[in-house]
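All protein chains but one are shown in place.
Coming up: chain A.
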């Protein structure tokens, strides 16, 4: 379970998150929507400790992410992350991209790591691209590679930071399909997304962020059907 309590985040004077309270249960798929600059991506970075926080707490399975003495490297193994700019490692083949962290972080033997990597790449439909370098993969394939790379650490949670925003429109589908597959497998997911179709169809709950505040959260039917907040309705009217 991920518990976020009274979370405040500043970038210098800029108050990006203004007191977020949110719980995400095991097996839940939460989509976070909202306009750019609403703090939704920052929220993800605060969850896995890539960004420091100024007030409040993020607790993952009972461990306070930002407490002194917390082993964030160990914690992150359980919190897979997929970025908007897929960030594949250009100097490694697809197989090596995925096998590296299991080998050097989880200390699997090289043979085991390669086996895990091959399995995960097949899982996301890249079984025929094992020895290819990322620069000869399409954006959609690189993003699936990034998903496989995160999955190879066998995380219990996956954080998606606008995983399809940087893709050509015709490549969005394959990545969403992969995410949908994960959701069906019962992965706990927090997806910051602009894909309203995905948010509506796949999520258990949808949260709407507005200027650093979580304006509204609820099941997709509520958010897309009878949103309580004026801001939410306005936002949804504009994106449709």
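The criterion applied here is as follows: a residue touches a chain if its C-beta (ideal position, glycine included) is under 8 Å from a C-beta of that chain, and two chains touch if they have at least 3 such contacts; residues count from 1.
One rule holds for everything that comes next: contacts and distances are computed from a predicted model.
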Should one name the undisplayed chain from "ABC transporter permease", "Na(+)/H(+) antiporter subunit B", "Sarcosine oxidase subunit gamma" or "Spore gernimation protein GerA" using UniProt, the answer is "ABC transporter permease"
Taking the full complex into account, find the residue in A:16, A:43, A:58 or A:153 that is in contact with the omitted chain.
A:153
Can you say which of A:105, A:130, A:181 or A:217 touches the chain missing from this structure?
A:105
It is residues of chain A that touch the chain not shown, namely 48, 50, 73-77, 79-81, 83, 85, 87, 89-91, 100-101, 104-106, 133-135, 146, 149-150, 153
